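Structure, as structure tokens:
Every protein chain but one is kept in place in this view of the complex.
Chain lettering (A and B) follows the sequence in which the chains are written, and residue indices restart at 1 in each chain.
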Amino acid sequence: MKLSILGARVIDPSSGLDQVTDLHLEAGKLIAIGAAPAGFAAVDVIDAKGLVAAPGLVDLNVSLREPGYSRKGNIASETRAAAAGGVTSLCCPPKTKPVLDTSAVAELILDRAREAGNTKVFPIGALSKGLEGEQLAELVALRDAGCVAFGNGLESFRNTRTLCRALEYAATFDLTVIFHSQDHDLAHGGLAHEGPTASFLGLSGIPETAETVALARDLLLVEQSGVRAHFSQLTSARGVALIAQAQARGLPVTADVALYQLILTDEALIDFSSLYHVQPPLRTRADRDGLRAAVKSGVVSAISSHHQPHERDAKLAPFGETEPGISSVELLLPLALTLVEDGLLDLPTLLQRLSAGPAEALRLPAGKLAIGAAADLVLFDPSTSTVAGEHWLSKGENCPFLGHALPGSVRYTLMDGRISYQA
Amino acid sequence: MTPLDAKRPLQLNDQGQLRHFLSLDGLRRELLTEILDTADSFLEVGARAVKKVPLLRGKTVCNVFFENSTRTRTTFEMAAQRLSADVITLNVSTSSASKGETLLDTLRNLEAMAADMFVVRHGESGAAHFIAEHVCPQVAIINGGDGRHAHPTQGMLDMLTIRRHKGGFENLSVAIVGDILHSRVARSNMLALKTLGCPDIRVIAPKTLLPIGIEQYGVKVYTDLAEGLKDVDVVIMLRLQRERMTGGLLPSEGEFYRLFGLTTARLAGAKPDCIVMHPGPINRGVEIESAVADGPHSVILNQVTYGIAIRMAVLSMAMSGQTAQRQFDQEKAK
Partner (left out) sequence: MSLPNPADLISQMAVDLNAHLSKRAIAEPRFIGIRTGGVWVAQALLKALGSASPLGTLDVSFYRDDFSQNGLHPQVRPSELPFEIEGQHLVLIDDVLMSGRTIRAALNELFDYGRPASVTLVSLLDLDAAELPIRPDVVGATLSLAPTERVKLSGPAPLQLELQDLAL
């Protein structure tokens, strides 16, 4: 294949490139930026005037629901949805059925992802067998089967010593551990952030300390074990402040937040809408502002969708009986552009948090426009808007943004130089 | 935007009348007063030899109780019967729900049997809102209590009690004592008192039983019973459930009674004509002394009578609001 993309504003956050120019692709790789190489004759041309070209987005937390949760989604449908959101590489969490704690499950996922051919999938393996927080999973076998990092989801290790040993083991092999810091007992039974809104609605609360107490513990254990650590799905201003402090004293930890946490607060719950039921919960405006500031300053270097599609029944019950999660990966780019619209970030910084930032956190071969590297790109029109839900691809319709007009529209997503999504 | 500022039109029709009765927040003072006035008329009916009026004749009221309750259930049954409605009561135990039939399916089946109105009590906060949104909007939903969130008919019957015994709300001092954190009655009462213009609303409880952000209700917080009861006109005692001890919120019933139990001695600090209320059932010797519960200040038994009248008022008004909405929609369609 020989493809030229002409006249786009090409933004590559890693190299600082931000210029209207041409891109030339051959055999699935980016071979030139600017003038075509001598002797290169494009077979296909995309007229990208007015469009922005950026590295394909890298989403660190997308639940594909396969194997085991077919009512909620599958690898084909959810990767297709991700491609529509501008994503070319994604990580799927270990909470599948069976849990991603054996190489067989990792291989199954990678095979299905290759068959579907919509995005590259980098599985996150379980840190403990069955995600039960007791016995260490076979991390090296999982790594060899394709897992790029390891985590235990929101299920914390009940025994701190066991957790410490797990971190030391991972550190032995230079494996990255992903933390979703939440204290089991403080969070137990909670449905929403413990604050005025939850009190008014009569919903049991999850205090901010559920996150900060666990974060404090986890950061100290990271320091002690020397493990490479990435902190995921932070929700509180105090929480990101702890991360900033750790980074300031030289701890090489990275962090991500869910995009919806930068937009919504617990006030959205006021009519008991289960669409806003998420774990960890939406917190206050002050927390949202703290998260936004941390994304701006770079303390949080990655934004993810935290995509969790559900079947309709899972959300059609009184609030406390619904399952938590928002399905939103196919809106990742347009929804994220609201942060540029709000004036929080400029476009190159936003794109960094969606591509190079996440890729670097987990050392993924993605997130850059580099000569000779795989041509994973997104082309979008910043001047039109996307009406969320017009052509919905995910199996999960549990998205509170459906029907909203969001800035920008993805026009092409390319993976290895091949179009994986076209508007 | 604080929760109390948010608009909640779900329970009102286009003319601002009740078409569901889900919670007291978002309801204007005039509407709450109309409920109290209508209930006064039903109290007069209750004093007659024939306590029935034909208002809801031919209508079917379905009581769907996912949470057990003899008191609320029987008063709703009586209220519906006194309106000449046909009454069906379903006690849905949680085990049958766990056999696979969703809440939505249970109600849709009942609706198919031509129920005109549901009275629902459920253990989850927001259950009544969920039902009102997702079941056919033509069916009036009356919230008989949802989790910790609201018990609007109890709130209104407590207001009727206060109005009948104290005349009004403008110069009143009202104290609510006990497990505010878990109480839907307390939340409904605080909202109603605020809307009706009570200037001095007090909550008295240990910190473990107070919800975060209680200030948003416009109440004063006391952790000392004697201080909180000083010169109050009305004391509303809340029920203390056994589980609070096992949950680590309180050391023992004994200690709670010593600090927050309403005894004759403690009541002496309130106004001499103070009234004592309780939503029931009472835990004697835990939140209230028998002498007080049975004494001259107590209006606890009257509350039950007022409860029937309030429920008759709410059932009629909600049915009426549904009718008005249907008419409005038909006119608009022309």
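Here is the rule we go by: a residue touches a chain if its C-beta (ideal position, glycine included) is under 8 Å from a C-beta of that chain, and two chains touch if they have at least 3 such contacts.
The shown structure was predicted, so the numbers you read here are calculated from the model rather than taken from an experiment.
Although it is left out of the displayed model, the omitted chain contacts the following shown chains in the full complex: B.
Although one chain is not drawn, the whole complex shows that of B:Asp37, B:Glu101 or B:Glu243 it is B:Asp37 that touches it.
When the whole complex is considered, the residue among B:Lys52, B:Arg71, B:Arg242 or B:Arg258 that touches the unshown chain is B:Lys52.
Residues 17, 34, 37-38, 40-41, 43-45, 48-50, 52-56, 58, 316-317, 319-321, 323-324, 327 of subunit B touch the missing chain (whole complex, contact as defined above).
Going forward, only the chains that are shown with their structure count from here on.
Per-chain CA centroids place subunit A at a distance of 44 Å from subunit B. The touching residues of subunit A, counted against subunit B in their complex, run 194-205, 267, 270-272, 274, 313, 316-321. Residues 1-4, 6, 8, 10, 25, 102-104, 122, 124-127, 129-130, 134, 146-150, 184, 187, 211-214, 216 of subunit B are the ones that touch subunit A when the two sit in their complex.
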